[in-house]
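Every protein chain but one is kept in place in this view of the complex.
We call the chains A and B, going by the order they appear; numbering starts again at 1 in every chain.
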Amino acid sequence: MTGPTPSGPVPAAATPGATTPGGATGTAVRPAGYSSPLPTPRPHLGHALASEWTKLVSVRSTLWTLGSLVVVVVGIGLLFVAQSSDRDYIGLTFATPALFGLLVGQIAVMVLGVLTITSEHATGLVRTTFTAAPERHRVLTAKYLVFSATAFTVVSAAVFVVGLAGQIVHGGSAAGAHPANEWSGALLGSLYVTLLGILALAVGALIRHSAGAIAVMLGFVTLPPVIGAMLNIWEAAAPTGQVILEHNAPVALMTLFGMQESDVSLDMPGPGIHMLVILVVTGAAVIASYLTVGRRDV
Amino acid sequence: MIEAVGLTKRFGAKTAVDQLSFQVKPGHVTGFLGPNGSGKSTTMRMIVGLDRPTSGHVTINGRPFRDLPNAQRHVGALLDAKAVHGGRRARTHLLAVAQLSGIPEKRVDEVLAVVGLQDTARQRTKGFSLGMGQRLGIATALLGDPQVLLFDEPVNGLDPEGILWVRNLMRQLAAEGRTVFVSSHLMSEMALTADHLIVIGRGRLLAEMGTQEFITHNSAGFARVRAADTHPDGRDTMAAALTGAGARVLKEPDGALRVTGLELPHIADLAHGAGVRLWELSPHRASLEEAYMRLTQSSVEYASTEDPRAELWEPEPPSVPAWEDEEEAPQAPAAAFYAPPPPAAGGQPFLMPGSPGELAAAAKNHPEESR
Partner (left out) sequence: MTVSSFPGILNSEWTKIRTVASTTWTLASALVVTVGSSAALCAVVSATLDDMTPQERLTFDPTMASFVGMTFGQLAMIVFGVLVVGTEYSSGMIRTSLAAVPRRVSFFFGKLTVATALALVVGLATSFLSFFLGQVILGDASVGIGGDNVLRAVIGGGLYMAMIALFSMGVAAILRGSVLAICMLIPFFLVISNILGGVPATRKWAQYLPDQAGAKIMQVVPGGMDGSTTTYGPWGGFGIMVLWTAAVVLGGYLVLKKRDA
């Protein structure tokens, strides 16, 4: 298929200089060549942690979720502290007022956990991330660590602010004996909420859709009491209903914060059982997230 | 150096990339051409390990991408300009990506300057135009100062100045000895940027060769011959002489002849021998567009019958010379031949449409002219 070729093929690619570069941007690249002057450290988890920390603090949703968590926990907690008398604390710990805010505030922790990963999927940033760091487990681990540390710090700080306020205001003898180890329950409670957040992050990694993952997590914490109560009506299903009623997130939080003990229930599961349940559930979801994220096309 | 061997990707029953093998060598800008949906992006995603090939493999400097010890320092990629979190500022976005591989923070400011975003570095990317997004994406790719660069449609949404800038940047990066692999559907842009082409259609390799070679192999240039109007038989005499010499001759609507198969000097000699005065004897080269259209015509994934405009609008008569029917070129009055000849090589792409709908779809794809 050759036509008349009087002057040879026109070098179509040979005329790029027909117009001159229009600005300073045209020639700004350093002549780096093959041997780049940049240092070449082997990337490690520390690098990924720094990156994830930058990501976490540079979006508004972090501020909104953690901010609302603190406002709700401290606000409701202090309100309770102000409204209660010393006597109310005979059966309760000083950190118990934080529980009411935390029952709502845990939603914020779960939302942040989900968004930590799903916002990358929603925007496509995950492709940039995984192109820059094909060792996806390094990125995922950094996400888990940065999120857990942040969430735990904020949650426990908010809880302890309420607890300290309770102790200062109602620390008199009328409040009864308060051994120092009652704070461990508050610490476990904060850990429990953090684990819910980690579970949310894992669910987000598996579902990759913000709204879907949040709906699943909200279902996880709100449905069991409803299902349990429903099953409890019918005798045949009552045992199952009772198990569900006793082992769910809100009940666990109440137990950890010393609310459940004041109830007359006979043998409610203790803090250890609740922590074990959430650890198993979260652990399974985290393992599943590692298995899928490394393998999946993104 | 990127090397793909038997690369295949299936999504369910659909084969997006089919037994693709090619090499992208350093020191060149290699263009990656193919109709929409031909598997360009999927191939690029497999190169950087985002998608796993169903079979086959692709290596970068001899190693699979995901085994590279410091991937970002070896490979930079712009796959999707919108792949940023809109709530994050441009500089923070780059910083987070840089930190992932321990790239120093000052490099972030360097690449921002390279792409000309230093003044908008502290804006949230939500407000970025597509062109600014492309620049940010290019900055991300350059962060690690890598040896291998991949750009998927880098000039989308850029203004003419930006397109020129990208073109120069690609060529400069290649001149520094890097491997530069650029996909685009803007043929004219590719013709100016790429030295080497890899053309695919329906996921299969159609051609892998130098840009010039590709044009010569896949297109027909022609000469336009216009006999003087003063002599009524001039054109027919000339046509007979040309046909006798073994050329293929088509008549254009305005009376000129379109000649293939003969060199210009030979045509001039024939005219002289036949005693025909010529008013025009001009070479017309095929564009990359034409070559590309010829090659990929059969492998266009989204055939133009799906063009919804066909349902809405009356098909307009094609505006390019109607010479597509080789055997019976339309006979038209030879009146207005002083008018400038229809834009040819490098001007309006010479499509060879089988139907007006096809023409409309093709024209829609390449509205820009770069020269």
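By our rule, a residue touches a chain if its C-beta (ideal position, glycine included) is under 8 Å from a C-beta of that chain, and two chains touch if they have at least 3 such contacts.
Note that the structure is predicted; figures quoted are calculated from it, not measured.
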Using the document's definition of touch, tell me which of A:38, A:111 or A:199 contacts the absent chain. A:111
For subunit A, which positions touch the chain that isn't shown here? 104, 107, 111, 115, 122, 209-212, 214-215, 218-219, 222-223, 226-227, 230-231, 234-237
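Following the convention adopted for this analysis, only the chains that are shown with their structure count from here on.
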In whole angstrom, what separates the CA-based centres of subunit A and subunit B? 46
Quick one: in the complex, what on subunit A touches subunit B? 1-7, 9-13, 15-16, 18-19, 21-34, 36-44, 47-48, 50-52, 54-55, 58-61, 119-120, 123-135, 139, 295, 297-298
Quick check: in the complex, which residue numbers of subunit B touch subunit A? 45, 48-52, 65-66, 68-73, 75, 77, 79-80, 82-89, 92-93, 95-104, 107, 110, 113-116, 140, 142-147, 160-161, 164-165, 167-169, 171-173, 176-178, 191-195, 211-212, 215-223, 259-267, 283, 285-288, 345-346, 371
